[in-house]
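Only a single protein chain was left out; the remaining protein chains are all shown in position.
Chain nomenclature is as follows: A, B and C, assigned in order of appearance, with residue numbering initiated at 1 for each chain independently.
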Amino acid sequence: MSNSYGKLFRITTFGESHGKGVGVVIDGCPAGLEISREEIQLALNRRKPGQSNLTTPRQEADQVEILSGIFEGKTLGTPIALVVYNQDAESKDYSHIQNAFRPSHADYTYTAKYGHRDHRGGGRSSARETLARVAAGAIAAKLLERQHVKIATYVSQVGKIQVRKPYQQLDFSKIESNAVRCPDGKTASRMIRLIEETRDKHDSIGGVVSCVIQGVPAGWGEPVFDKLHAELGKAMLSINAVKGFDYGSGFDSLGMTGSQHNDIFFQDSSGNIQTKTNYSGGIQGGISNGQDIYFRVAFKPVATILQTQNSIDAQGNEIQLEGKGRHDPCVLPRAVPIVEAMAALVLADFMLRAQVSKL
Amino acid sequence: MSNSYGKLFRITTFGESHGKGVGVVIDGCPAGLEISREEIQLALNRRKPGQSNLTTPRQEADQVEILSGIFEGKTLGTPIALVVYNQDAESKDYSHIQNAFRPSHADYTYTAKYGHRDHRGGGRSSARETLARVAAGAIAAKLLERQHVKIATYVSQVGKIQVRKPYQQLDFSKIESNAVRCPDGKTASRMIRLIEETRDKHDSIGGVVSCVIQGVPAGWGEPVFDKLHAELGKAMLSINAVKGFDYGSGFDSLGMTGSQHNDIFFQDSSGNIQTKTNYSGGIQGGISNGQDIYFRVAFKPVATILQTQNSIDAQGNEIQLEGKGRHDPCVLPRAVPIVEAMAALVLADFMLRAQVSKL
Amino acid sequence: MSNSYGKLFRITTFGESHGKGVGVVIDGCPAGLEISREEIQLALNRRKPGQSNLTTPRQEADQVEILSGIFEGKTLGTPIALVVYNQDAESKDYSHIQNAFRPSHADYTYTAKYGHRDHRGGGRSSARETLARVAAGAIAAKLLERQHVKIATYVSQVGKIQVRKPYQQLDFSKIESNAVRCPDGKTASRMIRLIEETRDKHDSIGGVVSCVIQGVPAGWGEPVFDKLHAELGKAMLSINAVKGFDYGSGFDSLGMTGSQHNDIFFQDSSGNIQTKTNYSGGIQGGISNGQDIYFRVAFKPVATILQTQNSIDAQGNEIQLEGKGRHDPCVLPRAVPIVEAMAALVLADFMLRAQVSKL
Partner (left out) sequence: MSNSYGKLFRITTFGESHGKGVGVVIDGCPAGLEISREEIQLALNRRKPGQSNLTTPRQEADQVEILSGIFEGKTLGTPIALVVYNQDAESKDYSHIQNAFRPSHADYTYTAKYGHRDHRGGGRSSARETLARVAAGAIAAKLLERQHVKIATYVSQVGKIQVRKPYQQLDFSKIESNAVRCPDGKTASRMIRLIEETRDKHDSIGGVVSCVIQGVPAGWGEPVFDKLHAELGKAMLSINAVKGFDYGSGFDSLGMTGSQHNDIFFQDSSGNIQTKTNYSGGIQGGISNGQDIYFRVAFKPVATILQTQNSIDAQGNEIQLEGKGRHDPCVLPRAVPIVEAMAALVLADFMLRAQVSKL
């Protein structure tokens, strides 16, 4: 029930951090879409660790395998099952916490909910589950290409260091040019220094991933509950470590009045309807209006740090937790492809829904 | 499809602003719950306009009628249908905009999506739809009472004026003591002054509604996609004019490191598991941990203002829109019961889901 | 949850037999469909009692009211809420059974499931709930008209008296020409005589409603679980008193071999793909192939009879139940519009689903 996302382009993920594998079943992708294993692999490679000295040294092959749903290079319209086998799990790293509740992790809440949990690497709560989302997102992105929808995702803030230019002045082709995935070179350098300092202190730091989507036509989204920005919000908030979401002017709209904030319509020379400003973030009444859609996703500093912390175990005894294993001081760069994948999944779903809205 | 919310405690709303009525069908409320029409009416009264000179002068009886599902004062377990008939619609107010696209409203996007729309009062996009949510929320709240869950909702910010105390220092019994529903008297006065100034300028202003939920036991929520905070986020973002959502430390976590941000577990004298701090906002890994759940909902300044604005009509002609009709300079006070209702609906759903999570 | 039907064309019904009203919310009907209150009323009139001296003398105005979703004669794409108020309930008829479990009724099972039930007229288990389905079916039928899909439904068997001609030899325009809704005049007379005899004995008799659907193009239906005939089966089995369902050759296929049963493909003079026989009932692998779809729905003799019966009450005491109130000796004629409505609802759902199956 809760391990599925989407109404028409629907994915169900499975897999724990240290189980045999993680994967996803995509149900509802229309038949005839050209997609190859390499394209999906490419998306996964963007996510996998070991990309730079900023991220965790855990090495994984992360090779995706297609079990069904694609034949002769095209989707069949039947469920597409993708699997990635866990190879570099190192279960021994977690034996010391088998019975412990790590601070701000899901150990305690999973125990309260299920009674029985897989303590290794966080089990189902591990961020490795997001690998399945990225794989599915690659297929969703392929579907969106036919609509000429473009998604750009980047790190816009680490700690208190933020990109201060409006996104229209950024060069998205520079996102992959540095390890922190920030398209503004100067800010990227400062971010990298901050992350390195944080790692040296055995601590962690959070930040913001921003996303800009261009090319969505007017009419995507639903009124009332499945508003486009509400679904985007749920999708982003479901990513590990996310604490907040806003779109368009977001929390900044609090300092404006309606007369300042309203986006005035006009018709351009080609006869298309545009708005002079875009505080709406491309969405009005929960439905796209053709303007750029942009939003922010706030990530807390992750709970897994290499410092010693006090805690308790399942019996309530006080214990001391040594920071062990392999961890990220800052997950923001790795979160970028996950935010992008979730955006693609949401949009693919609405792309299909738009086909049955009117006669 | 998209006019429904919830998996086990599921509501479907219907109704346009100027149609015959708005209502909701609740499917999945367990049998045996004691609920009366008066209790539901009380919740609606909190929402209805005309409460003070700060809000719109539109007068409505807003009397709820129970069509099914309740017998001899208790729920039957069958669908509960509630209806409120629109009495004070004044269709003549909207004739001048029949063909116009009002700035930052849903007129254009609904036209793009459906081709055919009810232009009167915004049709389905009108905030009157939220009346149905409040009615359903009253029943959800009744269910939660059995679990001793308490929800407190209040306005914490209007424009740039915000409550600066942590919520633990606020007296929630004061929320209803002023027209702006802010439990801090001094801040409330400043907020009221700002709203009055805004109204005199025929403009609008936004703000933040905060919510604190106490008494939720550990174990509510689902991993992966239906995380408790993700569902809360979607629910809140689906309310008209909402631009952002964060929970716990939210966007403020960006200025902290992991070692500062982690909530350390301990066992209290009664043997219960607690945390020393609560930046987690009571949710870890998407599942409640027994601590207070708290979040913020950011509302933009509403698009309906009484100033003249430029725009275009459906044929692309330039027009001038006179501000007419009855409008709110600040919807925050009226949004409070809606935020509270959505919180109750989300929690009721998870309360039921928790009953099937383990043997 | 369980009071809804359909994925894309989704209905949620509500209402008990003796509550204020019964109704339905239709979510997902595309915008722009022309539909009037009169068209829906016409469908309801086909269902309502008092049509002949064969059916129950309960008189109802059964006037449908549109609360939302339709504006200026066309659907808005927003939820359509329809309500019919119960006028001729006569609660006093049921006071003697408040605590009793009537044989083969749902009194006992509802008590076991919910603890609390509305004993009047069977509450939610009453066939009056089907009124809501017929109203929704009228809208589904309007949608199907655009595809030139024609549904013919008729009584093909009462007790052991059955129509012995293949449906191709029947004149469907004769269905409404007699009270038992059988298009074969001679068989109809014999059926009517049997029903009258049964009524004189204060007993009840069952039968079969047959349905023939023409004009469905190839490609409607889904593989695996949501096969077209599986959804039709569920829809029909959800109607009160239904005990069995088969389609195409159905149970008759048991006496045939594969070589006799296979439908051989050929291409007709217009280049269309046809089959020489149609034991498949127009569905192969769960998906329509363009041929006529036909199926049978078996109705048991209803449990409500006017004879005295032994039973027990909720405390287990032996009691005697007098047959009182107003009842049908044979529900088959009234079931015809319900079977037709369910068929329309299933097909409308698949009509929409077919629009997102391939690029």
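Points to keep in mind about this one:
Following the convention adopted for this analysis, a contact is a pair of C-beta atoms (placed from the backbone, for glycine too) under 8 Å apart; a residue touches a chain by one contact, two chains touch by 3 or more.
This structure is a prediction, so every number in the text was calculated from the model and none was measured.
Contact residues of chain A toward the unshown chain are 1-4, 7-8, 10, 12-16, 19-23, 25, 27-28, 31-32, 65-69, 71-72, 74-81, 83, 113-118, 123-124. Touch with the hidden chain on the side of chain C covers residues 1-5, 7, 13, 101, 103-106, 108-110, 112-116, 124-125, 129, 157, 159-160, 198, 201, 203-208, 217-227, 229-231, 233-235, 237-238, 240, 243-251, 253-267, 271, 273, 275, 279-281, 283-290, 298, 300-305, 307, 309-312, 316, 318, 353-354, 357-359. Interface residues of chain B with the unshown chain, by the touch rule above, are 8, 28, 30-33, 77-78, 146, 223, 352, 355-359.
Quick note on the criterion: only the chains that are shown with their structure count from here on.
Remark: chain B and chain C have CA centroids separated by 39 Å (rounded to whole angstrom).
Rounded to whole angstrom units, the spacing between the C-alpha centres of chain A and chain B is 26.
Annotation: 46 Å between the Cα-based centres of chain A and chain C. The set of chain A residues that touch two or more partner chains comprises 223, 357-359.
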